[in-house]
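A protein chain is absent from this complex, but the other protein chains hold their places.
A, B and C are the chain letters, set down in written order, and residue numbers restart from 1 in every chain.
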Amino acid sequence: MAIVPGSGGERSIRVRLRLFAAYAEAAGRDELELTLPPGATAGDALAAVRREGWAARLPPRPAVAVNLRYAPSDRVLGDGDEVAIIPPVAGG
Amino acid sequence: MAIVPGSGGERSIRVRLRLFAAYAEAAGRDELELTLPPGATAGDALAAVRREGWAARLPPRPAVAVNLRYAPSDRVLGDGDEVAIIPPVAGG
Amino acid sequence: MSEVAAQALGGTVVFVGTVRRTAEDGDIHAIEYSAYRAMAETEGDRIRAEAAARWPAARIVLRHRVGLVPAGEASVAVVAAAPHRAEAFDACRFVIEQIKARVPLWKREHLASGAARWVEGVPPGGGAGGDG
Partner (left out) sequence: MSEVAAQALGGTVVFVGTVRRTAEDGDIHAIEYSAYRAMAETEGDRIRAEAAARWPAARIVLRHRVGLVPAGEASVAVVAAAPHRAEAFDACRFVIEQIKARVPLWKREHLASGAARWVEGVPPGGGAGGDG
């Protein structure tokens, strides 16, 4: 198998994780950085967040957005992605 | 059978008949007076109007209002009632 | 909207009907509305009462212009305010549908060419019958 230059396949990725409303209040901040293994998914980012104490506040399957769009938990993340945990919405 | 004074059962009635929009245009006027036998109905008023030449313009069963309210053809009229033949409506 | 404003009403739906400039066969300069005015008013009151019976918490205002309305201007407006948006939408739509179905109003299109013609309406089916 050929080595593909620049594939970056072995480097970990960093994502910016954003929190809002009641979740930000519970966490005491509205943003954190996560370092994840290559190929990590939105679900993996969520699992990393769950290690924090305040995350007991999160529902079993919170909505997640990646780069401003709702995403399924198997969505694969890229370096620099913005991941957000979206509390139940209440516009209007 | 007793005679009830003031029942007016034998006097003819007069009604004001109003026309609107295309019907008034066809008739060349927007109002006429009809003298009808006692007990006459909205349908009788319409039948009287049909004797006029322009009334060929009317549909088989035009809507009729008596005293500002849609009325069935068997609605009995009283002296001084206002009867209107209502063309298909087009508000908005 | 201030006519229906109240601090317990969270949703307001407004319908505005505007005179369109374009018809299938010629530009419209204006529409001339005529009405059986006294009956149009009582029929409007009846529609409002029927809506109040169906959506007791709603507040409703309806207005219709008569006379010449230039293309691009509003001819009719219905405002329904209610505690919740579903009632406001339903009440507003009910009222405009009823206006169009039964209020004695007629329109005559004035075309850019100078010609005028009555717009075909719908036989009124509401109210207490109307099969006379």
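The rule is short, and it goes like this: a contact is a pair of C-beta atoms (placed from the backbone, for glycine too) under 8 Å apart; a residue touches a chain by one contact, two chains touch by 3 or more.
Only a predicted model underlies this, so the values are computations on that prediction, with no experimental measurement involved.
Along chain C, the points of touch with the absent chain fall at residues 1, 5, 7-22, 71-72, 83, 85, 88-89, 92-93, 96. Summarising the interface, chain A meets the missing chain with residues 18, 20-22, 25, 42-43, 46, 59, 61-65, 68-73, 75, 84, 86-92.
Simple rule for what comes next: only the chains that are shown with their structure count from here on.
Averaged C-alpha coordinates give centres for chain B and chain C that are 27 Å from one another. Taking each chain's centre as the mean of its C-alpha atoms, chain A lies 76 Å from chain B. Within chain C, no positions touching two or more other chains are listed. Listed for chain A are no residues, as none touches two or more other chains.
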